[in-house]
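A protein chain is absent from this complex, but the other protein chains hold their places.
Read from first to last, the chains carry the letters A and B; within each, the first residue is number 1.
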Amino acid sequence: MEKETEHKPGKKYGMVIDLDKCTGCGSCMAACMAENNVPCKDDESNKLTSITWIRVYRLTNKKPFPETEICYLPKPCMHCGGVGDQGHSPCVSVCPATATDYDHGTGIVSQIYTRCFGCRYCMAACPYHARFFNWWDPIWPADLKKSLSPNVSPRMRGVVEKCSFCFHRYQLAMEKAYVEGRRDLEEVEYQTACTQACPSGAITFGDLNNPDHAVATMKDDPNAFRLLERLQTNPKVYYISSREWVRRAGDNYLKNEPTNSKPRVTAHHG
Amino acid sequence: MSTSNHEAIGLAPDGNPKKSEGSSNGVIVLFFIVGFAVSMAFGWLVFPKLLYSEKNQPFDFNHKTHMDLVDNGCESCHVFREDGTYAGTPTLAQCSDCHQDVQGESKDEEIFVNEYVANNKEVPWLIYSRQPDCVFFSHAAHVKMAEMECKDCHGDIGESESLKVYRENRITGYSQDIWGENIAGIRKNTWDGMKMTDCGKCHEEKMGSKGPCFQCHK
Partner (left out) sequence: MKIDRRSFLALGLGAAAGTALTPLPWKLTDDISIWTQNWRWLPVPGDGDVTMEIGACTLCPGGCGISVRKVGDRIVKIEGLPGHPVNDGGVCALGISGTQLLYGGSRIKSPMKRSGERGQNKWSPISWDDAIAEVTAQIKTLVEAGKQESLACITGSGSGTTPLLFKRLLAVLGSPNFMTTSSMADSYSAVIRKMHRLSGAVDAGFDFENTGFVLSFGSGIVEGWGSPLRMIRTANDLKTKKVSMVQVEQRLSNTAAFTQALVAVKPGMEADLALGMAAVIVAENLHNASAVGGSSSGFAEFAAMLKQQFSPDAVSAKTGLKSTAIAELARKFADPANRSLAICGRGQGSAPGSMREFMAVHALNALVGRVNTQGGVYAVQAPDYIDWAKDSSMTAAITGKIRIDEAGVGAFAHTDSLLNRLPAKILAKGDSPVGLLLVSEANPVYTLAGTKQVMEAFKKIPYIVSFSATMDETTALADIILPNHSYLERYQDIPVRAGLVKPLINLAKPVAAPQYDTQNVGDVVIKIAKALETPVADAFPWENYEDCLAKTLGDKWEPMKEKGFWTDEAFVPGAGATAFAFPAQLPDEPALAGDEKTMALVLLPKESMRLWGGAVADLPFVLKTVPDTDLKGNQVVVEVNPKTGASLGLADGKEALLTTASGSATVTVTFFEGIMEGVVAIPKGLGHTGSEKYIADKGVNTGDLIAPFEDPVSGLDAAFGTRASLKRA
């Protein structure tokens, strides 16, 4: 595999979320649940046990009324590549079961439920709280089983799950491409469910390595930043905000430290 | 599997210091051999029979007859959908195109027409190659892109005149064909098994690596 990626740079799927556009409506969350067979419990108000692969957070500038400002921040899995996109993601590097791995061909961090034995080391390692544990078996009451999609397998009790960038949509798009004798996808052929549902058009998804894809240029926006960038997790989810306090909220800064809109450490491999 | 029975016996306890008081060496060896032989027989002969339950298909199907009648080989009936996904076993609608009424003299066809076509009921085929839900397998990638033959994985089923007995693993619920007919897991042909190791082996040979997990999992 390493040999292959050397002579042909792989795709690197990623997301740019424009926080100036996000209204906090929650469509992305519901679209994700419906797309990925995420089950619902009777009480979902305990957010520690509520499974939402993408969750919209509310940030405030903590100023008193009426100077208060809010920013809504949708947060999926960051699909960290680690330094130089070597695949040294926080979760992948700690999984004792190889239940999660880094795909050098797409840059997507997988989660294989049947392989996972539920130690939750990855959850502890993930700095983004992007991983969720199934404390109970999923229940689809009444006839709700009929609404399950065959493209994503339902998870059992005792395993960890997370956003997959709707990888099954990539698989399906590739199938169509293969039948048509292609190996490459158009930008529109592979889009995540949240991107598709967002009424604001706040989410843009595509190949960060492909200059024809919108994300490739958007990620270089002067107002673009990533969460906890200085941990060198190298996330593939970029955010754009015109507000400095929002960009500063993306990392832990000392009081007088200037906001870095670009990572301090850049790739030194590959 | 280099240890022979002979060598195994050589491992039996030897030179017991209290011969006179306890059982003789001979008895001990005998018991060992009995235990060994019985478990060997159980493990190799009885266990495989116990592990699988035999199930019959709803009715028999002659692939060979059908292959002679169609011009696009397997894909005449086992089709790719327009979106590139693979449809698997033909649906009732596909079959009833020809089998609206009984065509020949086969008893199985009679069952099909009277019980399924007449009642508009899909045939509950038992799928020999059915994989767990966590598996994503792209027929398009293998058949269309890699230009593999159906039989590379499925064997000569296209030339068979009748369906073999479906042997269901009592523990897993999947067909014996996934593990392979050989209980020891020895493969002679590429289609002798359909486990992840089988996929991995071929992928390592052809692609240089087993590939990322998500390639085949969902």
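Here are some notes:
The rule is simple: contacts are C-beta pairs under 8 Å (C-beta built on N, C-alpha and C of every residue); 3 or more make two chains touch, one makes a residue touch a chain.
These figures come from a predicted structure and were not determined experimentally.
Of the listed residues A:Pro96, A:Pro141 or A:Gly181, the one in contact with the hidden chain in the full complex is A:Pro141. Of the candidate positions B:Gln100, B:Thr172 or B:Asn189, contact with the hidden chain is made by B:Thr172.
Of the listed residues A:Thr98, A:Ser149 or A:Asn252, the one in contact with the hidden chain in the full complex is A:Ser149. Of the residues in chain B, those that touch the hidden partner chain are 1, 3, 8, 11-13, 16, 22-24, 26-29, 31-40, 42-44, 47, 51, 81, 83, 85, 87-88, 132-134, 169, 171-174, 179, 183-185.
Taking the complete complex into account, residues 20-21, 23-27, 29-31, 33-35, 37-38, 40-47, 50, 52, 56, 58, 60, 62-66, 68-72, 114-115, 137-138, 140-150, 153-154, 156, 196-202 of chain A touch the chain not shown.
Simple rule for what comes next: only the chains that are shown with their structure count from here on.
Our note on geometry: chain A versus chain B, Cα centroid distance of 38 Å, whole angstroms.
Across the interface of their complex, chain B is touched by residues 1, 3-4, 98-106, 108, 110, 112-115, 151-154, 164, 167-168, 171-172, 174-181, 183 of chain A. Of all the residues in chain B, the ones that touch chain A in their complex are 80, 83-85, 132-134, 136, 138, 140-141, 144-145, 207-209, 211-215, 217-218.
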